[in-house]
Each structure stands twice: as C-alpha cells, then as structure tokens.
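Taking it in order: structure first as structure tokens, then the write-up.
Note that this complex is displayed minus one protein chain, with the remaining chains in position.
Which chain is which? They are A, B and C, in the order written, and residues in each are numbered from 1.
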Amino acid sequence: MKHIYLDYNATSPVRPEVLEVMLPFYKEQFGNPSSVHWAGRQVSGALEKAREQVATLINASPAEIVFVSCGSEGDNMAIKGTLSALKNRGNHIITTSVEHPAVLETCAAMEKDGYDVTYLPVDSHGELDLADLEKAITAKTALISVMWANNETGTLFPIEEIGRIAKKYNIRFHTDAVQAVGKIPVDVQKANVDLLVISGHKIGAPKGVGAIYIRRGTRMTQFMHGGHQERNRRAGTQNVAGIAGLGKACELAGAELDSYSRRVRTLRDRLEDGIFSQVPEIKLNGTPFRDRRLPNTLNVSFAYIEGESLLLNLDMFGVAASSGSACTSGSLEPSHVMGAMCVEVTLAHSSTRFSLGPETTAEEIDRVLDVLPATVQRLRDMSPLYNCGRTAEGCETCETVRRL
Amino acid sequence: MKHIYLDYNATSPVRPEVLEVMLPFYKEQFGNPSSVHWAGRQVSGALEKAREQVATLINASPAEIVFVSCGSEGDNMAIKGTLSALKNRGNHIITTSVEHPAVLETCAAMEKDGYDVTYLPVDSHGELDLADLEKAITAKTALISVMWANNETGTLFPIEEIGRIAKKYNIRFHTDAVQAVGKIPVDVQKANVDLLVISGHKIGAPKGVGAIYIRRGTRMTQFMHGGHQERNRRAGTQNVAGIAGLGKACELAGAELDSYSRRVRTLRDRLEDGIFSQVPEIKLNGTPFRDRRLPNTLNVSFAYIEGESLLLNLDMFGVAASSGSACTSGSLEPSHVMGAMCVEVTLAHSSTRFSLGPETTAEEIDRVLDVLPATVQRLRDMSPLYNCGRTAEGCETCETVRRL
Amino acid sequence: MYTDKVMDHFTNPRNVGEIADANGVGEVGNASCGDIMKIFLKVENNIIKDVKFKTFGCGAAIATSSMVTEMAIGKTIEEALELSNQAVAEALDGLPAQKMHCSNLAADALHEAIKNYIAKNN
Partner (left out) sequence: MYTDKVMDHFTNPRNVGEIADANGVGEVGNASCGDIMKIFLKVENNIIKDVKFKTFGCGAAIATSSMVTEMAIGKTIEEALELSNQAVAEALDGLPAQKMHCSNLAADALHEAIKNYIAKNN
C-alpha cells in the first residue's frame, strides 16, 4: 500500500541532501569540536557553516545562533533564561492560550515559582486581539512569548505588530517559530524579535537538533550549565551531524521557499476545497482567511466521529494525519487549542489536521479525497451521536453534545 | 599521514554497526514516535528496544531509562530536578571538586539560588576520603553527586561504598557515569545509585543523545517542560535515530566489555610503561593504582612544556590527545582537576591525556612511543624553564615553578 | 500501540448498529472524554439473543464495544453481568495503559443495558 504522509507538522523525513551532509560526521569526521587536534579541527568549521546557514534563513548574524537539542529546549531556554536574567525587571509573562506545551508547560512551571502569567485568549478563528495584548502589559512584564504559527491550525500571529508593541514598551519578545521557519518568510529584524526558536525535524533536518536565535546583547541566564560550548550559552558536546544537517535544511528551505509555498498552498487548497465540497457537517478550525494560515495546514472537525478512530481508518488506506482528540494527545482532554477557540467538545475530539510537505503530490491529495468521504460516513454510521433524532432512545441522553 | 586517535574520552567515532541501526530512521522510518499512524508506529518500537538495551547494560529496568540530548543535560536534570523536588528535605548538596563542569557549573548555579554546596577535596591521586563524605552530611543534605570515573585522569570513585553511605543516611545519590559506562562494569543495583547519567558519543553512539537512569519511585521536577514524551519526564520530540544508536552501542558495549577492557588495558599499560621508561621528568596524574583507574586512560605531565604546544606537535604526527592546559580548556586557568589534586601549576599546564578506544592498536601505541620522546625534548629545548640552572639569567625568575 | 485483536475488532467491528425493537438500551461515557458507547439488547427467556452497539470514540472504544457484543451474545443476563471491562480488555490481548481508564467502558454499557431491560421488565 502506498503511504501518504500528511503529518509534516508532526515531523518530516530527513531530506536526502541533508543526510548526505550529515554522514561524514558519523564516519571520518567524528571529532569533538572543542578539541584542538585534527579530529576537532575537521568539524569545528561545520558548526560555523551551519550557524551561517541558519542565520541567513532568518536574517540574523551567525553569532546570534545557538544550537540546542529540539524546539522544546529552545522554548524552555528562552523563557527560563529570560525570567531569571530579568528577575529585577519583573515577574510577569504574557503568552497566548494556544501555544505549544513547550511554552505553556514552561509558563505553568514559572507560575509555581511565583511568576504571573497572562494567557491571552484567541477568537473562534484562533486569532489574537492586539488590544488584549497591549492591555495585558504591566510595569512588571518581563517577557512576551507568542508563537509565529500555530501547529494545530496553522493560524499565523501578527508577529511584526507584536514586535512593534514589545519595542514600544521595551519588553523582551520571544517567538516559538518552530512551525513557521521554512514554510513562510521569517525575518528577525523586520519582526523585532529578541528570541526565536527553530526545530530541525520540522524542516527536513533530523530529530534531536534545533536552534535559538538570541539577539545580540540579550542577557540570558544559562539553561544548560556545564562546558564552554556555544560561547558559554549552551553546555554539552554539540550534535555535529545534526547541526550540519540543520544548516543544510535551512539553506534548502531558503532557496525553495517561494516554490515550496506556492506548490503546497495549491495542494492544501485542493484538499480543503475537496473536503468541503464532498463531506457535509464539518467545521474548519483556525482562520478561514487562507493568507493568515500556514500554506501547508488544514484542520477540520468531522462532526459525530472521534479523531483517533478517523486517523486509524485513514491509516488503513496509508494516509497519515493527526488529531486534537484526547486519545492522541496523551491526556484526557481534547486539544487546548480547540478549547481556546471555543470549539464544542465533541468537535474538538474530532478535529483532524492535514499538514502537507514538499513531497506531497496532487495524486496523494486526490487519493485522500477518494477515501475520506466514505470513511467518515462509515464512522458516522457507527456513532450514537449521528442521526440520533431517529434512534430508539432519542436525543435526551446526548445532552452533553451540542450540534453544529 | 596515518591518524592515531587517542582522545576517546573526548568523543568517539560512531561504530559502523550503530550507524547501520540509525540510518533507517533518517529515511523510510521518519515518523514521530508520538503519532498514532503507520509513521509513528514504525518508530515507537525502536525507542522501547533502545530503552531495554540501555537498561540491560546497567542492570536497570527499561521504564527507569529516560533519553536526553547529552551527558550535560542528564547532569543538569539530575541535580536541578532533585533539588527542586526535595526542596522541603534540604538545601545542601555534596559533590567533589573534580566533577565535570556539567555538574560543577550546575552546582554553582544552585549556589546562586541559595543552595549550599560542599565540594569534597581529593588527595594527590585524585581519590576521595569517604570519611570526608560522611562528615559533610547534614540533616539538610538533599543530594550526593559523585562521578563514577574522572574524565581527565580516569580515577575511579568508590561508588558502591558511597551508595551504601547514601542509603544509610537516606540521601539521594546521583552519579555522572559518562566515562564509566561501556568501559567498566556498571550496575545500578549493586551501587545503589538513584540517578545515573550516560552520554552516547563517548561509547560509539552519536553526539546529541544520552540517557539518565532514574530509579523507580524517584521524585523529580521536570527540567525540560512541554509535551508528554518519555512518560512526562523529558519533553521534546525524541531523537529516534540517535536513541536507536545509543541502544545498539550499549548492547555492543555489554557484549564486548570483557574483551575491550582487557585489550585496552594492555595497550594503555604498554603506553604508560613506554613513556615512563623513555621520558624523564614526568609525573603521572591520577591514581598510580591501575585497578582504580579506567583501563583506557593515562594522564601525564611532561615538566617544562605546555600542553597545547605538545598536542599540536603530536598532531603533526597525526596523534590526537588532549590536555589540561588553560589553552585547551577555554579559560585562563589550567584544569580544575589538576588543581584539586594539588598538581603544581606548570605541571598542570603540561598535563596530557591519552585515552584509548576499541580501535586502538599496538602499532599505534608504538608509533606514539616513537615520536613522543623527541617531541618532548624539542619543546623542552625551547623552554625557558628547562635546564634553567644553566641559562644566562639563572633560576630566580622561575620562582613560581616548583620542580618534581 | 494496539494488539492485532484490537485492530481486527476496530477495523471489522462486529454487531454494529441498532436493534429497532430492543428491550434493553444502555449508554455510558460522555462527549467531553471523547467516548460514548451505546448498547442495544434483545433478551429472550433471560438469554441475550442479540446485541448491537454504536460508539463514538477511539480505536479502543470501538474494539471493546465490538468485543463485548461477541462475548455477551448467548449468555444469560446473570452471566453477562459478570463480564468485566478487564475481561474485555484481556479478550483483546490487552489495551495500552492510557486506554484502560476511559475507553474501556463497553462492559459498563452492557450492564447499563441489562439494568434497563430489568427495570423495564419488572
């Protein structure tokens, strides 16, 4: 069976060009970049090259890039490192209610340590009201942390405007750009961000490597203590192969950004339009304004059916997607992002994300459109919520479920 | 020129069998282990297999193994996670003065946060007096952190005895076993450790992956906040390829431990005996009792010459080693390990570590013994400290230098 | 994640649907957990002659629903009341730990349906 991977926001395959760049560092060029001898010298250049490649993609200088082990580490470091360094400045953080857990859980941990956190609400499209942001700012606000693009819905945040507000009030600004970098143009100068986080495995580099942009002069307490690596900003022997791969992936992303985003947007629109014309009783999650959404992302709730069971049914056809259902989140609650957008709870359980990538083809999209309507119908026919006006018991027992 | 790599304590090449295990996860098996679909299912088994392989090597259960990004992260997590979870128990840490910076700098950061740290002294062999340890324990001691083997000298610590003391006083015990695992038998049950840290790149797995053993029931505050990975103990998408590689490397290390240690010990002894018989005015750093030292490690100071210049000269012959000289440590001071052992300061600057690995051959050792004496002599002839009784100026100007 | 038996019952669920003249109906779960199971019974002479189910929920919820209908059919209502969620999970060769709690309610739904039958017929 042909596999159709539509879960690029979860992770992506390593691109062959990237793997090729990585392999020598597992073989002859195995040295520790801190070593002075031939083995160290063979690899230290690779780090600096990658730093340059990452910096170029986001319009930063190489010295402003620090390599970390994943997006989550970058977010932990940005938030904890800032709050600890700016302890005298204030104990207040502003973030949104739809951030990734790497930000939300870190903020929750900070609350336990006595910090105040404002979780800005979003509207039913998952969009932010900048007036809310400005109102939330106090004299004690040390950090604003707002993601560039939401991983579940693809909804974009107005990072440039937020950057202007942060600058106006002289507040440090961190953005989790894990889903944005490589998919849309990201420019740290234009956006006036101080801290920006990238994760390799979302853009064709391997799992286990990421980067954080730290604007020159930004004071941070270390998160990972130890040796002098990364100019004392992140201890631990560098993942040389992964870093070289991240550099290459950023170079490729930069070169292909235009063609990628046009192509993937066309395919995503084809999928979106196809689903909406063929499947009744569904709801788009995230902003309906396609220009304010990542070009590769579509999130839909199929009423009356639960997300995991839909995923597993699609999986039988080789189609990989993801869901905001509790069953796939590892918790008992459905996605907090759906909750923040006031998506009704069964619809939240049925939310399904299709995220496309550079290898996605029109044939794959058409195949999904072939199998999806019948799959949805099959599960609806199994659902006690569907057509329950006609069941023996009537609808009284479904009172917790509101309809579309 | 043939390269002779004698810096395995700094890092090691990825073993071909390990790379082979890793490669599929960069290609077809690229899924996110948290995903429910085929792409996720293809890889989640690999994590559990690796967990089992790591656990087996140290006599733990798979559920007690958490994957991290490097040894430094493991040490940060062990210390910070313990102190935060045991805040009510006490604010005192006991460690040694010869730990790796990943432990020492983390402890120093804790001191800034109001914790008390006892840095136990070592004797001139780098060995610990257990009476000092017991004396240092107070009612407020929350953690004992002692490395299993010192990275610079190879000196082993009496981990089983320390484990007994920790148990007697009911104090949590962490050991940085980055240099021990894979080189000597490590058994977390026998040693009664609660937390133990491993780094992949020291044992033939890639850089960017490590593991921490957390004894069942050990309460820890999270260090990396975010998603539910690693049963809520470490957030961030797992480095699947690296983890699979670490598992394989542990399996190989377990299978080969006896033959490896016999072989490498023979070669190390050949190097040690050769150097001591051929080069005058040198000093062994670390314990002279070879059974209390890692079988692969030799640390020698060559009087009158500075370590980096010796390394670079050896490098011209293709020989890679490392040094405790300030010039290679990234700071202005020579190695803190030499300092803690009261090694006189110029001898500390000249300390040179040879660390052997599974690929080291007798021919390589003999080649080093061929080139080393003349190289040392050449640098001594250039040194104002050598034979300075016969220089024009006499010795008064060298008063900071004590002789062997 | 799921055993072969779970996947078999999930992909080919037995006894899906409703029974128009059911004499016992039970429902458990709620939408906020993402699992609702509804069981329809046809009981004759104290014996479960027919069972059907409808389920909104994850793979485990659908598979346990299917399995419980297979296990219940032909049993007396007393025997059926002995069927536990645990027994259903075991018949499926086990469920992932995180599914034991909230998706493994099919036996409860069966019990509710039996109680409904008893209440109606006494």
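Annotations for the structure displayed:
Everything that follows uses one rule, which is that a contact is a pair of C-beta atoms (placed from the backbone, for glycine too) under 8 Å apart; a residue touches a chain by one contact, two chains touch by 3 or more.
No experiment lies behind these values; they were computed from the predicted model shown.
The hidden chain, counted over the whole complex, makes contact with A, B.
The chain not shown here is touched by just one of B:Glu127, B:Glu306 or B:Glu364, and that residue is B:Glu306.
From the options B:Ala39, B:Met220, B:Val279 or B:Ala326, the residue with contact to the unseen chain in the full assembly is B:Ala326.
When the missing chain is restored to the complex, the residue among B:Gly81, B:Pro101, B:Gly236 or B:Pro334 that touches it is B:Pro334.
In the full complex, subunit B makes contact with the omitted chain through residues 304-309, 312-313, 316, 325-327, 330, 332, 334, 345-346, 349, 381-385, 391-393, 397-398, 400-401. Where subunit A meets the chain that is not shown, the touching residues are 36, 41, 44.
The definition used in the following text is that only the chains that are shown with their structure count from here on.
If you sketch which chains touch which, every chain touches every other chain without exception. Of all chains, the one whose CA centroid is most distant from that of subunit C is B. Comparing per-chain C-alpha centres with the mean over every protein C-alpha atom, the closest match is chain A.
Subunit B has its Cα centroid 35 Å from the Cα centroid of subunit A. Between the Cα centres of subunit A and subunit C there is a gap of 38 Å. Counting partner chains per residue, subunit A has residues 308, 312, 327, 330 touching two or more of them. Touching two or more other chains at once is no residue of subunit C.
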